[in-house]
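Excluded from the complex is one protein chain; the other protein chains are retained at their positions.
The letters A, B and C name the chains in turn, as written, and every chain counts its residues from 1.
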Amino acid sequence: MLAFDLLANGLIYGCFYALMAIGLAMIFGVLKIVNFAHGEFFMIGAYTYVLVALKLGVSPWLALPCAAVSGALLGWLVERLLMRPMYQGYASWGFMKDEYAVVVTFGLSLLLINLVDKIVGPYSFRGPPLIDVSRFALGPIMLTGQKAIAAVVSVLLMIGLALFIKRSVWGKQIQAVAQNRLGASLAGIDATRTTSLIFMISGMLAALSGALLAPLVNPSPDIGAFPAVKSYVIVVLGGMGSIWGAMLAALILGVSEAFFSVYISYDYRDAFGLIILVVVLLFRPQGLFGEKGREL
Amino acid sequence: MMFRCLRYLAGLMGFAFLLSPAFAADPILIGVSLTQSPPGSVVQGTQVKDGMEILKDMVNAKGGVLGRPIKILYEDNQGIPEKGRAATEKLISSDKVVAMAGGHQSSVCLAEIEVAHRYKVPYVNTNCWSDDVRKRGYPEVFNTSPYNTLVSSSMATTLATMGVKRVVAFAENTDYGIGQAKLTGELLKAKAPQIEYKYETLDRASKDFTAAVLPLRANPPDVIVMSMLPPAAYLLMNQVYEQGVAPTAKTLMYDGGGLADYPDFWQNVKEGGKYLLSFALYHPQMKQTPLASDIAAEYKKRTGGDINRLVLQAADSLELVIQGIESAKSTDSDKLIKAMQTMNFKSIRGVSDFSNKPGFGYQQWLEIPYVNYELTAEKQPIAQTVLIQAPGQKFDASKIVHPAK
Amino acid sequence: MSLLTIEGLFAHFGGVAAVDNVSFDLRQGEILGLIGPNGSGKTTVLNLLSGFLTPDAGQVRMRDENITGMSADRLAQRGVLRMFQMTRVFTRMSAFDNLLTAGMARGLSESESTRRAHALIEELTLEPVQYLNAGQLSGGQRKLLEFGMCFIEPPLIAMLDEPFAAVHPVMRDVMAKFIRARHAQGFTFLLVSHDMPIIVDLCQRAVCMNAGRVIAAGEIRSVLQNHDVIEAYLGDSETHSGQDHPPALEVH
Partner (left out) sequence: MKPIHNLWQERLRFDMRAALVIIALIGLLPAVVYGPYALGIILVSVYFAILALGWNLLAGYTGQFSLAPAAFAMIGAYTTALLDHYWQVPLALGIPAAIVVTALFGLMLGKLVLNLSGPYLSLTTLAFAEIARVVIGNSHEFTRGDQGMHVATLTDNRLAYYYIFLFALVVVLACIYWLLKGKLGRFMMAVRDDPVGAESRGINVVRIKMIAFCISCSICGLAGSLYGTFSQLVSPELGLLQQTGLILSMVVIGGMGSLSGAILGGVLIYLGSEWLRGFGDIQMIVFALLVIVFARYIPGGLWGMVAARLQGRRS
């Protein structure tokens, strides 16, 4: 009974984690860099949603796309202003890519957190729910309407993304660039444009997950920390840049966290995901679903 | 002609003289280290600042202290002990403040009082509940803040009089939370050994407590005690409600952090907040000193919100310093400390004197007035809440309202 | 007398057998050419021999010591050196430092490697660029530099992967000269190349691979006239840069 509850909740949170992490995974897959500001994409999305819905009194269902747009916009800006030098010009930058990316995104996250803190204020807001069902019983499990809707929407989003990547021309280009940037551009794919597209998608997904969770986690300026760390774990767990890997890893993490915290210890719950990660890396350095490429 | 000029000049000078005399003298500096940015509780920091500012302006308008205006220097400590230590260091040793005040997070306080102790500068604790702050026994540290022992014993009494059987407490993983939960347990064992009590520590940074709540669904306790602060506390309440564990005919939530008068309380908890049983240090029905009412009015004017206990506590801790300076007739820290120890302090929240017996009561204002009330409707302002325990009276369990189911 | 003996080497990537039961031997003091169309598994063999891949089956013996699956650095310490088609120099050190580092990696003292480095710089005509970061060198200069790094401490076996690919003719001559000189001193080479003319005039024996298998091995001309070899090259869908039309033409 309890186990069933835990499973259900774990899966739901798994979906949320997945939505957060995929964007990071995509950037990872293509640029092989850590985006430290990923959590802040989430935060911006959540705030856009909350503010548009509460302050402008727009229906939450309209606030959702607004959040998406804000995320995409932010992603686009970041790519345009900060990421581009890494693969355009600055030939000598090949070797200092990692550090540049980390430092610049670290600065960005610091900037965004404190900007929001000063402009909107430190108080945490509870976003308006998408539907006003404060709680209902779905069979044996209790849910808030928001939780249910959010879970459904994020599943749909992920399916949509998967189709987009698999079917659409853009998606194919993304795959190409991810596998071999140079090769892709030789094949006449505009790698730069594709990258900025990836950043937009990544930002959009993070922002959307922020918006969907806003009514559940009461965003405050530093809300980004928790999705960020989870996403890092998931991305490594799933195998760098493997989107499917990320999704599965997210579900696994969600469920195992739920069980761990009840049956072992609540205190170390957040350390737990990281411990799984360490164990997995011991046995499969390439992550759960990443495949090892040929060196040389 | 010349003569007329002189007249004008004299007139001007006279006019200049009429301008508030206080500002002729150089100001008395008082240091405040509080949280103005995450990860600390900025909500608390903001209110502390409001309280300080209001009282300061009032005092300065009346010509300041010893004919000198009060100037408060704020430092942001982000709720991080290390930063608090540095901030205090700066305020004391480079800005040369005569006293420190405003501490509102136990972890940070514990770091800061070390510095104050080293430099022998008075430190007024505004809102650090952890008893350890007192147990260090530093003569520089004065506590106008409530303390865990007070809260826990009151909560223990409450639970005992409610005649409950099983109690589960959720404590945030800070010295405040854990300290309170532990203490409540011990006191319960003494007062009402028949009550079955256990507590669970929750990571205040965590966003999803469902996993901690779910085990309660099968067999809910009679009361869920919360020793937590926002925003974690809000999330917990929502998730407890979502899982249908409380509030129910059987189970109520009991808040030991004085949440209900936080300005952002209702915007974060909806139905979850209804039927919340709350330990509180402020209620409009408490006897207010005139000064307190003035401050409340001013606060309303400035922020449009209702006054709450933290604002008053902040003002109170500043008031203590001011009265100290007045009775010491000096800003010299030794004299100041002496004065604060000996004088009897007319607090904004009623007369109060400091005990100096070692332990949790060291230089602590012991009889801080408090009440217990229950929120009986959504978005309910404190004034309309039902007092279960009026100030200074017994806890009356019969007034508690349970939801129908 | 055979220096390196390879027996029944297998290597798989996923399902594909990149190297499939390859056996040949490398004799002391010879230059053995390892030829074959693209994707025939030449480089994989090199990776197996130099310790960057471990074979799924089979054995590699040096003299009579089994060195199968020994790690690259230990092999290098034993004198089994290899060069890469894509040069691998230390881009943020000066060319000179590259040589120094290579020397010290092989256990030479700093002074000794300095001495040899100077000599090699001269022999390889690298003076003008010796103080530039290796990253700033041209492809050809990097290849020369790699030669130097291999030979700063005489190797038992030097394995060269396409040393002449995309290199300016002048450089190519310098390299050929260098190899000949070393060969004259009795060094042993394993030379992987497409460049038939050079294979022909450098190597005594050759091994030709196709689709992971050895299809011919032995005295160079016999290999080049071997029907399968011609077949393999003609059948090879990708046509390579000018110099290697079907090898047989070279012979007649």
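Methods note: a contact is a pair of C-beta atoms (placed from the backbone, for glycine too) under 8 Å apart; a residue touches a chain by one contact, two chains touch by 3 or more.
From a predicted model like this one, the values you see are computed outputs, not experimental measurements.
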Contacts of the hidden chain among displayed chains: A, B, C
Taking the full complex into account, find the residue in A:I33, A:I141 or A:L161 that is in contact with the omitted chain. A:I33
With respect to the chain omitted from the figure, which of C:L48, C:M62 or C:V89 is a touching residue? C:V89
Per the touch definition above, residue among B:S107, B:S352 or B:N372 touching the missing chain: B:S107
Residue list for chain B contacting the dropped chain reads 36-37, 75-76, 80-83, 85-86, 89-90, 92-94, 106-107, 110-111, 114, 118, 130, 132, 173-175, 178, 201, 203
For chain A, which residues reach the chain that was dropped from this view? 28, 32-34, 36, 81-82, 85, 90, 92-93, 95-96, 98-100, 102-104, 106-108, 110-111, 113-115, 118, 229, 232-233, 235-236, 240, 267-268, 270-271, 274-275, 277-278, 281-282, 285, 287, 295-296
Positions on chain C where the hidden chain makes contact: 50, 52, 71-74, 76-77, 81-82, 84, 88-94, 96-97, 100-102, 104-107, 110, 131-133, 149
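Keep in mind that, in the parts below, only the chains that are shown with their structure count from here on.
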Centroid-based (C-alpha) most distant chain relative to chain C: B
Please give the pair of chains with the highest number of C-beta contact pairs. A-B
Which whole number of Å gives the spacing of the CA centres of chain A and chain C? 46
Chain A to chain B: how many Å between their CA centres? 38
Chain A contact footprint on chain B (complex, rising order): 36-39, 42-43, 45-46, 173, 200-203, 205-208, 210-212, 214-215, 217-218, 230-231, 234-235, 238, 241-244, 263-264, 267-271
Residues of chain A defined as touching chain B within the complex: 1-2, 5-6, 9, 13, 113-114, 117, 122-126, 134-135, 137, 142-144, 147, 216-218, 220-223, 225-226, 257-258, 261-262, 266-267, 269-270
